[in-house]
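Reading through the structure tokens given below for one structure.
Note that this complex is displayed minus one protein chain, with the remaining chains in position.
Take a look at chain A:
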Amino acid sequence: MTRAFGLANTMMLAPLIGVSDTLPKALSFFGLSVLIVTLFGLAMGGLRARLSTSLQLIASLMLAATLVSAVQLLLQAFALPMYQHLGIYLTLISVQCVVLEQCGFFDAGQHKARLQLFGLFGALLITLGLLRASGATILIPAGFILLGLLLAGFQAWTHFSTSR
């Protein structure tokens, strides 16, 4: 059973627009979210078997909040400019972790989906970061339009290559 992990239902759209106005911001956000989601996945992997479903939710909430708070504190102490740039989007990573956990992102046999989602996320962040930093598209609406065009292009391309 493979599930589709879209960008929309995994809470990745908001940071995708919010942090992609400069490339360093996009890269640091991508790195931090990969780090946090990986740590979260590893920890939950050890816990899942020992907890009932309802306790899993509580444990995942605590775990995600702890990880993100720890990262925030470390950034505040050693990389304050980065912390200020990423702002609210950093906390969204914890929500993202819980949502991913709930939709089975960390289940065994989802390696491919995991790579795909993070590959797509990273590629979009970097592309948006590059395009927005170089052009006059630094504003949020321009980011939306750009993202829409990129996704439409991606869809058209997959459609084109499957219909062949």
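Criterion: a contact is a pair of C-beta atoms (placed from the backbone, for glycine too) under 8 Å apart; a residue touches a chain by one contact, two chains touch by 3 or more; residues count from 1.
Following the convention adopted for this analysis, contacts and distances are computed from a predicted model.
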Considering only the chain that is not displayed, what protein name does its UniProt record carry among "Chemotaxis protein CheA", "Electron transporter RnfG", "Multisubunit potassium/proton antiporter PhaD subunit" or "Iron-sulfur cluster-binding protein"? "Electron transporter RnfG"
Using the definition of touch stated at the top, determine which of A:T22, A:T66 or A:T91 touches the missing chain. A:T66
Considering the complete complex, identify which of A:L35, A:L74 or A:L139 is in touch with the unshown chain. A:L74
If the hidden chain were put back, which of A:L13, A:L47 or A:L150 would touch it? A:L47
Name, in rising order, the residues on chain A that touch the hidden chain in the full complex. 47, 50-52, 55, 58-59, 62-63, 65-66, 69-70, 73-74, 76-78, 80-81, 84
